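A short worksheet on the structure shown next.
Of the protein chains in this complex, all but one are displayed in their positions.
What follows is chain A.
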Amino acid sequence: MSNNGSARKRQLPPTKSQQPTPSKVQALGEEEFFDEDVFLDETLIPENDESLILRDIEERQALASCLSQWARPPLSPAYVSQTQSIIFQQLDIDYVIGDSHRELLPNSFGPAAIIRIFGVTREGHSVCCNAHGFEPYFYISCLPGMGPDDISRLHKILEVRMRESNKNSKVPQFVRRIEMVQKRSIMYYQQQKSQPFLKIVVALPTMVASCRGILDRGIQIDGFGMKSFVTYESNVLFALRFMIDCNIVGGNWIEVPVGKYRKTTKLLSYCQLEFDCLYSELVSHCLEGEFSKMAPFRILSFDIECAGRKGHFPEPTHDPVIQVANIVTLQGENQPFIRNVMTLNSCSPIVGVDVMSFDTEREVLLAWRDLIREVDPDIIIGYNICKFDLPYLIERAQTLGIAEFPMLGRIRNSRVRVKDATFSSRQYGTRESKEVTVEGRVQFDLLQAMLRDYKLSSYSLNSVSAHFLSEQKEDVHHSIISDLQNGNSETRRRLAVYCLKDAYLPQRLLDKLMYIFNYVEMARVTGVPISFLLSRGQSIKVLSQLLRKAKQKDLVIPNVKQAGSEQGTYEGATVLEPRAGFYEKPIATLDFASLYPSIMMAYNLCYSSLVTPEDVRRLNLPPECVNKTPSGEIFVKSSLQKGILPEILEELLTARKRAKADLKEAKDPLEKAVLDGRQLALKISANSVYGFTGATVGQLPCLEISSSVTSYGRQMIEHTKKLVEDKFTILGGYEHNAEVIYGDTDSVMVQFGVPSVEEVMKLGREAAEYISGTFIKPIKLEFEKVYYPYLLISKKRYAGLFWTNPEKFDKMDTKGIETVRRDNCLLVKNLVNECLHKLLIDRDIPGAVQYVKNTISDLLMNRMDLSLLVITKGLTKTGDDYEVKAAHVELAERMRKRDAATAPNVGDRVPYVIIKAAKGAKAYEKSEDPIYVLENNIPIDPQYYLENQISKPLLRIFEPILKNASKELLHGSHTRSISISTPSNSGIMKFAKKQLSCIGCKALISKGTLCSHCKGREADLYCKTVSQVAAVEELFQNLWVQCQECQGSLHQDVLCTSRDCPIFYRRKKAQKDMAEAQKQLDRWDF
């Protein structure tokens, strides 16, 4: 993980210590899915321990009564008497290994997988449904000529081999049965409708993998010799298999009719409704009407504070948990209904918050566990909880020897499991994480969601909330936390308020970004459990849809061994060479709507319509029935065999159209949110199908499809360019010759040469309609927007004003320009923004040039606000581990030597500025802590900023506009005068004697303010000094008042040290400048 953790919370150093429950470390790659059998009895703690815990609870009656007011609503009599169907929205599905249910399944015996479905009813009751009878299975293709006897022989051999490789298992029968079924492989066009396949049903889910291994390696069958088998659908997770076979999609509503369920005799969970039923009795409801709504989930957002030691990041083996803040909200409501904070040692009350203070850490932890149990949240959210808060709490409890703490799940007496997991995916990169399994509760870590969905310059909670909620968050440095804790109840209250805010912000982000709606809808559309969406990559979503569709069509999906990079790469999308320049006439943009999905639909590109080169020769298909793609592949047309990818895409796009239409009709804001989430999910899903076929390390790569898609895409862009340039000409009766200036993936930019936006819009519409007519449906070219003016810099870099109606532009649109790069200083961003603003909106080229010159001059004259120059990089490992010396790492080392307590640790973001250093100093030696620079008047290196930071982005913008951009901007007369401040701590200054100088002319004087020559200019000089003082005073006031506002208190000092806040350094500087300014002013008091 690179520099994106929050400032205070990071990955803990990997602990090799024993975990709460035995678990294996595994890689959770995009490409591989594993089932993990959890045996019910192994996870439970002995009964006598349980009674001990219960007694413990009784001892803390006061707490219990406090917590019980937050319990879920009591069950109605109809539920108690089981005379009502149970309808609930499921949130999480897992399975556990237990004994087969004797009454429901009289013919089975021995251990079996029991599917557990957790959910919430409309009334807000929690549900745990144990579905019995679903068995794990997979397919292999039947060898030609295999009869029933051969199959039973195969069964026996397999059973023996399985027993050999699973010696410890007590399962009476490994391979339950082998059935012959008629199916067809999804791969390649085949003329015959079906072939025999063998469906192998095994006892436990993990046996699928071990059985697959045996078959992969090959087994000896009498009469057939040594045979290895390709397995089909052997890599489908058991819970997903169940969902697919029962037609259940993530987050939908399930009904268990009255009489079909029975109350569990010995309750295993803390849910209000727990029952057993046969999996076949479940009724899965479509997402319509009532069943598209959301149940009132309970969402818990929490945050913990730990008292770290100076200079160390908190470690669970040493540092206590001192506070836990909790906010609980019902889905669909604006305000949380529970706000509380649990503190170690007394804490003054907080308005509107239940403060619960305890004397020992043990009590704090247990109180939190009891809260979880009483409140029974369905979803647990927070910021970095998966990597920090949850593992910390669990490891801390372990250090303290509180065995009964980690029972946070919904299963009685079952401890949570902690695993180290690596998540790697092409799209999101490799990330290490801890996986804490809390049974029955969905975890939603906002940090993970942010990392996944947004590209931000920083992912600290502070800057994320500044970005989305437009408010700065107070940041208390972890070195102060211990001091606050060791103070009195007032200082601890201060900390509690801070902690509460940290717990509340994730909830606000969740609401603001509609995460619940968007993710539930995504789960519904793609059919995977909600928990998969955050922890797994894109491909499982497509695979789930593919499997569902394949099941309808009696197709099976082969488990192809990873071809890896052998298959190589293919040519990507095309980019028409941009004609860089500053266009002062309107530019029309013609876009292909959902280009790749449309291509796949139009040309029937699918696994099942692909014809292999051998088959082309063998089958001798009539040419009118096939398409040869520009990349040379052959696909049959839909008249012969309709592909299932095009079918999935059609469904997705039709569903999206419907969702959008419903969205227009909808009035209720919650309904709107659902529909909007749905249409978004549908769009994303449709677009990810193409990527799925091209993922070489994915589930079912098929480069024939993906390369065909891009080749058609390229062809279409070229085709469009040609048509536009042929038709819209003076010869063709138009005023000007149209010119395509740029084209990328799915859009073409056309300059029609007409100066009015309205005219261009008319032409754009005409062109789109004309060209669309030449394509196969549903490929469609749309006219959407006009850029005017338009600054085209290079491939994927442009800026322009965006018009969708002829009266007024909508916004300024930029792409690929340094406005949000994370490793640039703020100066670059501000400068680029301001220049674009001046160029595009004010249409003032000289103004923009002047602005750049002024800024450069300010930089050289040392008048630049330091906070604009701060560069921030994350410290991911210590100095020794870096191969190349990096500026921020070197600085962290130096800072540690100065003061270990406040120096940045691994995982922190290190802010630095580049300072003037001795000649020939390496770049990495020139980094310095901004605060240190402020305090010691260290000169910054303006040349570095000029050359390495601002020059490139500036030249990029100005080169299409100015002839001698570099000369004009970077080497003009404004760069001649420079000013460098004198450091107050450098070696030579220790020997220098300070002497008074005349304020007017800097001549040395023995006393007073001015030299004899300047005496007459007193008034002038005084005016100048006092005006500087006034400016500093005004800044001082504005900055400090803002910080008071952020911290939300007038009577308390500002403690915040958030280095992510843009005004932090300014505030520091203002304080220092103020003291200096006053000294200057005092010299006039004669």
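As a convention for this text, contacts are C-beta pairs under 8 Å (C-beta built on N, C-alpha and C of every residue); 3 or more make two chains touch, one makes a residue touch a chain; residues count from 1.
Rule of thumb we're sticking to: contacts and distances are computed from a predicted model.
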item	value
Options "Cyclin O", "UDENN FLCN/SMCR8-type domain-containing protein", "DNA polymerase delta small subunit" or "Rab5 GDP/GTP exchange factor": UniProt name of the undisplayed chain	"DNA polymerase delta small subunit"
From A:Ser284, A:Thr399 or A:Asn1038, residue that would touch the chain that is not displayed	A:Asn1038
Footprint left on chain A by the chain that the document does not show	348-352, 467, 470, 472, 809, 811-812, 820, 826, 833-834, 837, 841, 863, 1017-1024, 1026-1027, 1029-1031, 1033-1034, 1036-1042, 1044-1045, 1048-1054, 1062-1063, 1071, 1074-1075, 1078, 1081, 1084
